[in-house]
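Structure first, then comments.
Showing just some of the chains, left in place.
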Amino acid sequence: MSAASSVPTFSGVIPPVVTPLLADGSIDHASLERLVERLLSEGVSGLFALGSSGETAYFTDDQRVELLRTIVSANAGRVPIIAGAIELTAPRIVATARRLIDVGAQAIVTTAPLYTLNSAVEVADHFRTIAAAIGAPLWAYDVPVRVHSKLGIEMLVQLGTEGVIHGVKDSSGDDVSFRRLIAANAAAGHPLQLLTGHEVVVDAMALAGADGVVPGLANVEAAGYVRLWDAAQKGDWETARTEQERINRLFDIVFQPKGLSGDATGVGAFKAAMQARGIIDHATMARTVQTLDPDAVGRIHGILADLDLLSVAVG
Amino acid sequence: MSAASSVPTFSGVIPPVVTPLLADGSIDHASLERLVERLLSEGVSGLFALGSSGETAYFTDDQRVELLRTIVSANAGRVPIIAGAIELTAPRIVATARRLIDVGAQAIVTTAPLYTLNSAVEVADHFRTIAAAIGAPLWAYDVPVRVHSKLGIEMLVQLGTEGVIHGVKDSSGDDVSFRRLIAANAAAGHPLQLLTGHEVVVDAMALAGADGVVPGLANVEAAGYVRLWDAAQKGDWETARTEQERINRLFDIVFQPKGLSGDATGVGAFKAAMQARGIIDHATMARTVQTLDPDAVGRIHGILADLDLLSVAVG
Amino acid sequence: MSAASSVPTFSGVIPPVVTPLLADGSIDHASLERLVERLLSEGVSGLFALGSSGETAYFTDDQRVELLRTIVSANAGRVPIIAGAIELTAPRIVATARRLIDVGAQAIVTTAPLYTLNSAVEVADHFRTIAAAIGAPLWAYDVPVRVHSKLGIEMLVQLGTEGVIHGVKDSSGDDVSFRRLIAANAAAGHPLQLLTGHEVVVDAMALAGADGVVPGLANVEAAGYVRLWDAAQKGDWETARTEQERINRLFDIVFQPKGLSGDATGVGAFKAAMQARGIIDHATMARTVQTLDPDAVGRIHGILADLDLLSVAVG
């Protein structure tokens, strides 16, 4: 296999796969297989394993491997898989990444270092160190709400030009910066694939030039995103917007839980809706994350019902 | 004049008018008149006086009145004028706002309180107190980078429904939140006009449903924004995007100054480009803001030249 | 009067005077006079008028002048008075400061610019511009929780050495930085008087070398701070600490209100306790700040009772 042909493409709709858990907190492999099958049947073009929506930070490396193994197996080579290696620093990320690549990850995505106090020069060297060690395409994940720093546009494009990183998942919430990244990447010959992580502005980001989207909400329903993306690719922006507006009504599920943490709220709402639709068997959260109360779940059911999403045929 | 008919509409392209200064720091009324004339001739649909791009925080109320008087006079009733009343708290804002209304502001825009430590309940009461006292339409200005807090979606729509505020200028850089504000406003019957302050994503925000834009960059060239907005209104999104991408190459002027403050950089770049184009006579900044060095100015000239914007016919 | 003799000294205990209000929100001059008399009778060495504890941001300049006039009159020259000129930028601060100096402020204290986006060079020039214009000693107020930036140690000592500022009120909550400021100031020949604004660590800051304290809590009881400071000056650190620990039990009043803003909570607790002690007639807060609920007031009374502070002889 040549180097060129070995680089998988991640564009279009690439959902971050949620991690279904049994009531005792162990991994629900049956639900996970069903979820992967469902995502593929709805037309997604790739899978983002072990991301924030997958509660990856709450799992040990053994559990991550176990999760990825099931995703890879269920996917059966149909779409490319990129996996998050979320750890503190380069040597720890490399160790995790190697295990994930061994199990079938075709690309790795990671953030700037966590916990440490680094300069931009050091962050760039962090990505270079990882890329040189793992032997698989590396992606940068820009998520300041979790990492507490933002990846700079010049650094990202420079790393892309060097071949260190192949793309960026942007969950920065800073679309001005994302637009400027798109322009800088285009000016440099498009070394990077640029994915947005923000579910509610995909039409706008597609118009702005994004290469794809990683929508956590697609775990609840992926078909809408696929329709949206297809319309955008055809330049049918009115259809894209109409679909986005319907999706955004669905996204309201994440605002139903009150007084809970960010992790309990977002992934908790996804899991409650997925359970309601029969996609997964339990809405159990990773250990120490709180569970939604029945009122919030009830409101989520109401939103699903309004959108005719409560009954779903699961293969 | 009935109450209904008295409410001016602010939609489309409403530039925040820059404040030209003479070399000694006093107001350059001749350049200001020329700037207003130019903006109107390029087709803007309103004027936003005394905003951040107007360096309003650096001027006394007497100077603000002096500035607004010239803008009103030059405008000669052609488009509606909204003026910023930027001050610490409600009583101080009301005092400033009344003076601006006396001089011809048809609406007032202000932020959450500055310096104080307030709850959301108190911020809402802040806007209610001001609206009740000034006798002109009030707008909320959401600019967390300056105010260090974000205005909540529910509060804004609630204030709109109450008739307390008539619109929002959003410079939050948080387009996910802006999209959700657009949806919530639509669901409430569109009580608010929603303007984005972000120059580089106007096509995307128009697709998302924004009612208009307040682009500081329009002081350098407004015609592009007018073309962009017109195309978007017609659903011609490819043209809108193409125009946006051209504009974004122009916006690069604000990244030419190095090592200066946010205020020196942004407004400084606008003024340098406006001077280069003959729109204003001097690029003098408000007192204590630093001036661009010749290298930065040179790079700005280069960008203007590349875009064929160096020679301009000033009426 | 020579220039040298004209510079007032602000050291020891210098309370920031709370602003008593009548039930209708207008200034309660009678209570204010009583408060000033009480502070002086308890032995304070200066008065800090129009600070954050005085809710100064919520008042117009006319009201500020009115407030200061009463404080100056009640003080009758017994201790020096420094007044806060809290406004956005240099020209606006200068205008406010001049009015306060006219009414009797012997020194002015202000912050870095508000709302604007300035560099360190511009902030230093801001203080230089103000100092050159007001004709009275200028102090710097470092309160990042309100101003959202921190004044740098090198800049402060530099401005002190230049004679631009005469002292610093530090409410940064960053005692590591404050300790380093004390050392740098000592190394430069002590151009600055350095006051801490943190009520609960005065013994520790005195040991560290602070020149004085500006405790909002002294509005409730100043005598304890005077005893603490006197003990510290004599090197009797055990007495200082014992007094501090008693004071800190009193400071618990500010943690009794629940769910309110920072301004409602802190000054609200002071006012509730002052009213309970008969020092002021009403606990009315400045307009749009919320009022404490009866439960919180009840708990505040309980703390006062535990410390034998409920009955007070007011001259």
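We just call them A, B and C in the order they show up, numbering each chain from 1.
To be clear about the criterion, a residue touches a chain if its C-beta (ideal position, glycine included) is under 8 Å from a C-beta of that chain, and two chains touch if they have at least 3 such contacts.
Since we're looking at a predicted model, the values are computed, not measured.
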**Request:** Start from the 3 shown copies and tell me what the total comes to for the whole assembly.
**Result:** 4
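As a convention for this text, only the chains that are shown with their structure count from here on.
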**Asked** Is the way these chains touch best called a line, a ring, a star, complete, or other?
**Response** line
**Message:** Using only Cα atoms, superpose chain B on chain C and state the rotation angle in degrees, rounded to the nearest 5.
**Reply:** 180
**Request:** Averaging only over C-alpha atoms, locate the centres of chain B and chain C and give their separation in whole Å.
**Result:** 36
**Mean-CA-position distance for chain C and chain A (Å)** = 50
**Message:** For chain B, give me the residues that contact two or more of the other chains.
**Reply:** none
**Item:** List of chain C residues in touch with chain B within their complex
**Value:** 57-60, 63, 86-92, 95, 111, 113-119, 121-122, 125-126, 129, 145-148, 259-264, 287-290
**Fill in**
Seen from chain B, its contact residues with chain A in the complex are 173-176, 179-180, 183, 198, 200-201, 203-205, 207-208, 235, 237-238, 241, 245, 248-249
